[in-house]
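Selected chains only, in their assembly positions.
Read from first to last, the chains carry the letters A, B and C; within each, the first residue is number 1.
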Amino acid sequence: MIKKPRLLSVLDVLSGMMILAAAGLVFFYAPVEQMMGLVQKVFYFHVATAWVGMLGFIVAAVAGIFYLAKRTEQWDITGFAAVEISLIFFLTAIILGSIWAKPAWNTWWTWEPRLTTAAIVELIYAAYLLLRQGVDDPERRARFSAIYAIFGSISIPLTFVSIRFLRTIHPVVIGTAETAGKGGFNMDSPMKLTFFFSLAAFTVFFVDLLWHRIRLGKLQAEVEKLRIDTYSNGM
Amino acid sequence: MKSYLGAIRAIIWKDLTAEWRTRESLTSMLVFALLVVLIFNFALELDIQAQESLSAGVLWTTFVFAGTIGLNRSMALEKDRGCLDGLLLAPVDRSVIYFGKVIGNLIFMLLVEIIVLPVYSFLYGVPVFQPGFFLVVLLGSIGYVAVGTLLATMVVQVRTRDILLPILLFPLTLPVIIAAVKASQGFLQMIPFDEFSSWLNILIVYDLIFTAVAFMVFDYVVEE
Amino acid sequence: MIIVKKLVKRFGPITVLRDLDFEVSPGEFVALLGPNGAGKTTFLRILASLTKPTSGLVQVASFRLPEQAVSVRAQLGVVSHLPLIYGDLNAEENLSFYARLYGVKQPRIREVLDLIGLTDRKGDLVRTFSRGMQQRLAIGRAILHSPRILLLDEPHTGLDQEAGEILDEVLREIALQGRTVVMTSHDLVRAAELATRLDILSRGRIRASASEGEFGSTDLVDFYRAALQGKGEAA
């Protein structure tokens, strides 16, 4: 058994507290936005979950590179864990976005590049899971998914590129500042603070989850090894 | 170097000879391409006006589906009687196998495009005969085949190989496809070059990145 | 010629080879025997550089695997469970394709076709061949470049009387030329006739090994049985 590290316990508590604090900031500190009203509060979580999603996919790609270089099971577990978690976060981002879209654009979903590319990124990593499922040999599975994760991360920048090159109603904040795009809004400083704090909170939360998931992966590997021994002694 | 190119040539020669025997891949790709055009037509009841702006999209969807068929078949042949092992046992660099297969697959895909384009142009009166457009077709196909060959090699070693290729390949190559569609649209609709030249750049950049990365990781795909 | 030390190969939870030690001197002809699922095929694939070992040292023709695989491959001829030939090419084209990959001259192709008795059918597509005819061609493919080491996985499978004798003949000649052969088989008698050494693989290791002279054809089955029950356990 791997003992639970002290730092992880600390991280558990920290991430829990930060998420709570972020929620507190969102609902009690940040002002209600004038044009959109209460729904705008979704914004903080929408962006934070989307960010964490992206982060995980990039972690997976990096883990992929390390796996191919080092060939240690640990990197495969890391990559898989990152994708699994991010897939859920990213889906959450899409769902939150579409909850927001209903009042903002008067529709749950519209086919515009950012949303479509977001859906496709989700599909890329759903395909990643399918690929893993199709391979029995763990070594080969690790290799293939590492490669696929690397390619997936090459495709992601398009989601950022797309909103810059294509006409879109999905707003661009990062990089082009302030009120780019229709329906964007100015952030005053309590909003900014809340925004960046929730980004930080979700990032810590992500690291915490990832750590747990990696530990779980390792335990599973351990259990498998125990099974090997009982199994082959039985033969 | 000479034997390096010789080995690549041997692989291409082998693929072309086998195809010449049966002409299965080419005819299937062609028939399927025409079918996709027809299905679009039926499902969407395209008329000439609508065509104008949709042509690029329809054409690339057609190429992409036909391409998957070709890629799938090409790698299935390698796996059939264990031939991929045969290739891997040969004392040549893995990149020989990769480039040999990429070039073979590209030839098939281009052949299909060369036939589909005039037909489409004839049916819908779209002005396809422009060097710029041909360049886009070539660049798009290269990017698609570069990744496609890699993934097909991977998929063929997987239990679910019958179905996995399009699922893995389509979303991954979307950057190339979107860029190709946009650039094609530019040429087909006679939009001023400046307005869509950035798409052409994206296309070239993605081609380079995809080919380079695919080439670098191919080793990892074929080792066991 | 072949040195294997502490070789381990796992497929997920199953350990197929555990701490296997194995050595072959140049010119030896080793028959690898063992029950179904013992790992003979897996072991040969590792020697052929087609499968990566989980851990351990593997050295073939004084090159290390998997690092120096390309140099090893030029020295290897392999007959596997599958024929490794293209159904849509005819027999001659198949050989001539592999000849180009191995840098072998054309006249050798005719020689090999004669040897395997397929000169008459050389223009027929391989996919119309019967199982045994495909196996003959597979053997032709493996010896095309006169490799210094031959790895054969149940090569007599599907061969008729005549082809079986031809193969025996080829193998004897190859052995005479000082080449090294490792062959798996389930046919004890044939193996004893051809090989200079019998090795028995079971439960992940070589459990017994007998050189020419040590095995008379009478106690073969006893020897094999004993090895399986661990009485011959020397390693």
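Observations
Convention: a residue touches a chain if its C-beta (ideal position, glycine included) is under 8 Å from a C-beta of that chain, and two chains touch if they have at least 3 such contacts.
These numbers were taken from a predicted model, which means no experiment stands behind them.
One representative per chain kind is drawn in place, while the complete complex holds these chains as A x1, B x2, C x2.
One rule holds in what follows: only the chains that are shown with their structure count from here on.
Between A-C and A-B, more C-beta contact pairs join the chains of A-B.
Between chain B and chain C the centroid-to-centroid distance comes to 39 Å (mean Cα coordinates, whole Å).
Averaging C-alpha coordinates per chain places the centre of chain A 49 Å away from that of chain C.
Centroid to centroid, with C-alpha atoms defining each point, chain A and chain B lie 31 Å apart. Within chain B, residues 223-224 each touch two or more of the remaining chains.
Annotation for chain A: residues 136-137, 139 touch two or more other chains. For chain B in complex with chain C, the residues that touch the partner chain are 3, 6-7, 9-11, 13-14, 17-19, 21-22, 77, 80-83, 85-93, 223-224.
Remark: chain A residues 68, 117, 120-121, 123-124, 127, 130-131, 133-137, 139-140, 143-144, 146-148, 150-152, 154-155, 158, 161-162, 165 touch chain B in the complex.
Taken in their complex, chain B has these residues touching chain A: 147, 150, 154, 157-161, 164, 167-168, 171-175, 178, 198-199, 202, 209-210, 213, 217, 220-221, 223-224.
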